[in-house]
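The complex appears here minus one protein chain, its other protein chains still in place.
Labels for the chains are A and B, by order of writing; each one numbers its residues from 1.
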Amino acid sequence: MKKYSVFAIAREAMRGHRGWEEQWSSPEPKKEYDVIIVGAGGHGLATAYYLATVHGITNVAVLEKGWLGGGNTGRNTTIIRSNYLYDESAGIYDHALKLWDGLSQELNYNVMYSPRGVMMLAHNIHDIQVLKRHVHANRLNGIDNEWLTPEQAKEFCPPLNISRDARYPVMGAALQRRGGTARHDAVAWGYARGASARGVHIIQNCEVTGVKRAPNGAVTGVETTRGFIGARKVGVVAAGHSSVIMNMAGVRMPLESYPLQALVSEPVKPVVPCVVMSNTVHAYISQSDKGELVIGAGTDQYVSYSQTGGLHILQHTLDAICEMFPIFTRMKMLRSWGGIVDVTPDRSPILAKTPVPGLYVNCGWGTGGFKATPGSGHVFAHTIARDEPHPINAPFTIERFRTGRLIDEAAAAAVAH
Amino acid sequence: MSATFRIAGAGRLKQAKIAGFSFDGRPYTGIEGDTLASALLANGVHLVGRSFKYHRPRGFLSAGAEEPNALVEIKRDQARKTPNVRATVQELYDGLTAQSQNRWPSLAFDIGAVSSIASPMLSAGFYYKTFMWPKAAWKNLYEPKIRAAAGLGVAPDQPDPDHYSARFAHCEVLVLGGGAAGIAAALAAAETGARIILADEQAEFGGSLRFESGAKIEGQDGFSWAQSAVAKLSAMDNVRVLPRTTAFGYYAQNFVGLVERVSDHLQNPGRDLPRERLWQVRAKRVVLATGAIERHMVFADNDRPGIMLAAAARTYLNHYGVAVGRNVGVYTANDSAYAAAIDLKRAGINVAAIVDLRDNPTGPVIDEARALGIEVNFGRAVIRAGGKLRVSSMTVQPKNGGGERTMPVDAILMSAGWTPSVHLFSQSRGKVAFNDETKRFVPGIYAQDCVSVGACNGTDGLLATIDEAYAAGAKAAKDAGSKPAKGTKPKVDADESWSRGMLGAAPGAGADTTVKAFVDFQNDVTAKDIRQAVHEGMRSIEHVKRFTTNGMATDQGKTSNMHGLAIAAETLGKPIPQVGLTTFRAPYTPVTFGSIVGHARGPLFDPTRKTAIHPWAERQGAMFEDVGQWKRAWYFPKPGEDIHAAVDRECVTVRKTAGLFDASTLGKIEVVGPDAAKFMELLYTNPWEKLEPGRCRYGIMLREDGFIYDDGVVGRLAADRFHVTTTTGGAPRVMNHMEDYLQTEFPHLNVWLTSITEQWAVIAVQGPKSRDIIAPLVEGIDMSDEALPHMSVREGRICGVPTRLFRMSFSGERGFEVNVPADYGEAVWEALWAESQKHGACAYGTESMHVLRAEKGYIIVGQDTDGTVTPNDAGLDWAVGKKKTDFVGIRGMARPDLVAKGRKQLVGLKTRDPKVVLEEGAQVVADPKQAIPMKMIGHVTSSYWSQNCGRSIALGLVAGGRDRMGETLYVPMPDGVVELEVTGMVFFDEKGERLNG
Partner (left out) sequence: MLLIRCPYCEEERPELEFRNAGEAHIVRSPNIAGESDDDFEKFFFIRSNPKGIIYERWRHMHGCARFFNAVRDTVSDRFLMTYKAGEPKPTKLPGAAK
């Protein structure tokens, strides 16, 4: 792998950029690998990368039915934060955040991790209670998260409307300064390049159509549109399609897949300096380096694999954005799209061994998986390599739904009043 | 300035109506009917913008919505600034003020253009490969610089004074696109009497008939026919004609979103007109007549101002009467540019030469061009354009190499062919198919009830288009259930036809390292960038697009996508369909947030629910808090009081005399029927069968997973009638939960559920004097403790109106909740208030209500519990019917982890220093000296200063809390550790004597 640097660019500029090597190779699949990862999104590619770099396992294939990074990795709003309430969640997301910081250097690929701050707004007393509970828990967990008054929130994000006359006035905010955004494509590409350079095969346009198991139940490989590929260990990292792949192995999952839409505006000069999220008015926003306002909100209400959703969902999202930022009604939506998010009953992920020997699953990230990418790949690689979970992902089992040991961040944000 | 490029006798605008406008501070004049683009061109202005990355000077490429370059800011006033407006779409009005963007200090001298010098470094994706050292510099140095350089216009900085409106509509046939095809389809469909909507993005219908000077229909020139046909349609009752209306999104089941630009073209829109109107149309059939978009030629420096699409130049001439230059060159790979050259030549413009990439094309237009004396060169390429702020020359070379020849020109008209606009078809989830012969993607497999006609369907020629569209319009109406009608198909007297062209880089775009042959103008993507992306391993067109940003600018690749795809395919050595086509995503053209949001702004963002007593509280100067959609009186400050002083006074007054509290927002559901008690047994943990009519019970509702979902006091009014109360926020959820079980799990139960939240206003009267306040106003209810003990309910009258009078307490004092029909709520409150004043009672709000209940250890579901708390955790085991064999949640709450030891339990927390009030949400630890990360064993759920207790009080969820009574625990705060003691949950009147006090 030739190193990227400003000098490399200068060198290539002299010869018309004709000397760049392929960022990743596109090999034909071999008959067998030590490990197969199903799904070349950020999490899957990161898993392969860490299998190679941390565990020395390089005889790995990452199978992708479309093009790498083309699922939720390339469709999300790129928010990164770790200010989760429970120790388990805080553990995995902060593990990821620590890896984000330095990931560009680790991968020699600028993933543009930008810790510009994630601000979560409180609009009523209940919000204040919930967000302060997070602030206090985060502080004692060593995770930065601080409370801001409405005035401080506006100072941090000048276009924010903090008028007391708003339908839901801003009553305060929790700010994680280490939170921010990164460039989603670069994450997939950087991991792909790093994994490929270490011998991992990334095989695109190769859809898994079946999971093969030996008479003793253990995994022996996968059937694909490009033939059978053997492996004694298979890690499923298929996001919205996790239920589909796991069903092929005979494992029914506590998952439902929903459409999640997002949109960007036309690019404008810098106006939103951080990430702003509001659960109560229900939308989130940041501004990309290119100048586009990047906006998202909730899912459609029904299970769907269509990667589309209803206009009324975007409508509600923009209602919320213009409630927080009334100056934006003359801005224009440039592009909207949908992804398929797999949601567990407690809205926390599953990163675990499965009842099938040799089969591992990393799924259920719902609407918030991007931020976990490096951490998720890191501990999932550990789980596959050692056949036992890393302490950080040990709580994220499938069995927790049977025992009731849920990690329910959303429930902790509570309901009634 | 005089309009020096306006050609007398050309175009359709009426010279009489002059409109003054300014661009970058300079005054100009145009004619009403102009776009900003045509008006500027009439004044000889080509330079209107700067590109995104290299800040290259740019002019108009097009005359329509596909424009990538000519984006300007339109400013009506300080609050009405709109960035990134296409000058080619913006209609001129007198007084229009426009400014160029993305340049400093001026358009002609832009400092940012130094990036052009560094441009060899700024190749595709360069930013992924650098800016990584030192680590902190990305956030602190590189990113801020990149962000400042990027972005086009400037976001508005004031709230928008304009308003936006919205309409829903249904129709049999929705026709999208009002060119010849759309009009013909609409005519055919309209004749059947079906409801038709015909929409077009332009101010005037006609589509390409605006420039097709050779088209003749029904004995008129094409454009005139279009106007008379649309006038005829407009006059029909069953037809709605929407000009200036863009269909931007095609959603499931023929649901189409359109935006009508209502007043952006008016000089004085006035206050009544909305700026834009969103149409959400559900159509039985959709006819897509969205036309095609001309592609540019990809060659070196093809972005110089003055270089534009041939049909655009033709539009400026034939519609607006404007010449785009005086000495134009033409560069083409298909016939349609010849027509432009011919029209311009006839208007007296010198055509320097037509350079045609094709070897030996033949046809009438070529003959005609020659006959007009235009020099025509076959098999040649324009390999370079000269000039900076305006094109000054074109250099021509045989396409396979050879001698160069440079000709001075002041404009170049180009045409590489036409790309069918399959955007909406693709959004409808239809699958496009590649026609290898014509090199274009056309509609293939349909996913919805729609049909494509005309140029967007790959149909060439006016004659064929009208045939196809007319038949399709009639069929769409028939398929939508309308009776066929005998109409007359418009007769085409003279045809204009387009032919195929070429895709990708033309010779001369070359592999030469220094060449900038633009594919995507706005994002500064060159042919070289696309080749580089492929060399770097990007094999999917989606990767190429994302790596180079080709097609991701505000024009969404309308002119660039096919070129980019072809260059990628050529570099990969694969056929185009194997490389794929990027997905077309809504919106077709950018849509303002305002039009999507419509009226849902400010107070209408979300409905505001107010109680019947709200006006009274407002008059008293109450402060309100938002609870869900409700506004609730939070506290009632007297002059000079802050929240603490007011709450202290209210709490003390309630316990000393009495207080009135508006509890109307509590959810209320009436459960009625012979099986009502059985139903209650299944939905609540408590036993209900034996509850006597007239008595109340505190009920807990679980979800099936065993966690507390809601709670409330339930009164049994009769054997078959329960009056259930819920939390304020929980009411709709609880109702849905009950209905779900009643309808689907327990349908055998004969029960009716009715939401009565709005029906009854609820006035809580709490305190030792509460009975004295109420009693004088009540008729027909014995108020004695014997007849109306704590936790009972009676029906009777108060102030002459019906009441359901509950004897219950959420304060620990003797208390009542007076339910009266909401219409009388304020009047009864006033009467009770008058009585209460005789006793020195007060009105109190939610804050005091919270303090009073916390003093008694009464929980609030959602505050002291979250979605992870069982009845046992909350100390409510007593409310779970031990003998019951079934209720919702009975199994869930028996799961291993829910009955495990060490769960968090709700307890009282007393700070060692009584003056210290804990912060709600603060975390509890056993060992304050441990290092971070600390082991947290609980958190504070409720915490208040209690004036009645003379100290702070708190509730919290603490691991194994009930086994820790008397233990000292700690809350580490940023400014020091707070020491506290675990206690019972009742802080005031532990024996509960005051309920009858």
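Note that in this section contacts are C-beta pairs under 8 Å (C-beta built on N, C-alpha and C of every residue); 3 or more make two chains touch, one makes a residue touch a chain.
Fair warning: this is a prediction, and the values are worked out from it, not measured in the lab.
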Considering the complete complex, of B:Asp493, B:Glu704 or B:Asp989, the missing chain is touched by B:Glu704
Can you work out which residue in B:Asp367, B:Asp436, B:Glu689 or B:Asp740 touches the chain that's missing from view? B:Asp740
Touching the absent chain in the whole complex: find that residue among A:Val54, A:Ala214 or A:Val303. A:Val303
Touch list for subunit A against the chain that is not drawn: 241, 243-244, 252-257, 301-306, 308, 310-312, 342, 345, 401-403
Could you pull out which residues of subunit B are in touch with the chain that's been left out? 251-253, 255, 280, 282, 429, 447, 704-705, 736, 739-740, 743-745, 747, 885-886, 890-892, 894-896
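Quick note on the criterion: only the chains that are shown with their structure count from here on.
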Can you give the whole-Å distance between the Cα centres of subunit A and subunit B? 22
Show me the residue ranges of subunit A that touch subunit B in the complex, using the header's touch definition. 4-6, 8-10, 12-18, 20-26, 66-70, 74, 87, 101-102, 104-105, 108-110, 112-116, 123-126, 128-137, 139-142, 159, 166-168, 183, 185-186, 189-190, 204, 265-271, 281, 287, 289-291, 306, 308, 310-311, 314-315, 318-323, 326-337, 400, 402-406, 408, 410-417
In the complex of these two chains, what residues of subunit B are touching subunit A? 52, 80-84, 120-121, 123-124, 126-133, 135, 138-139, 143, 146-148, 150-160, 162, 164, 249, 251-252, 255, 257, 280, 429, 511-514, 528, 532, 535-540, 542-543, 546-547, 549, 552, 554, 556, 583, 585-587, 590-594, 596-598, 600-603, 605-606, 608, 625-628, 705-707, 709-710, 726-730, 733, 860-863, 865-868, 892, 895-898, 919-923, 925, 932-934, 936, 939, 941, 972, 974
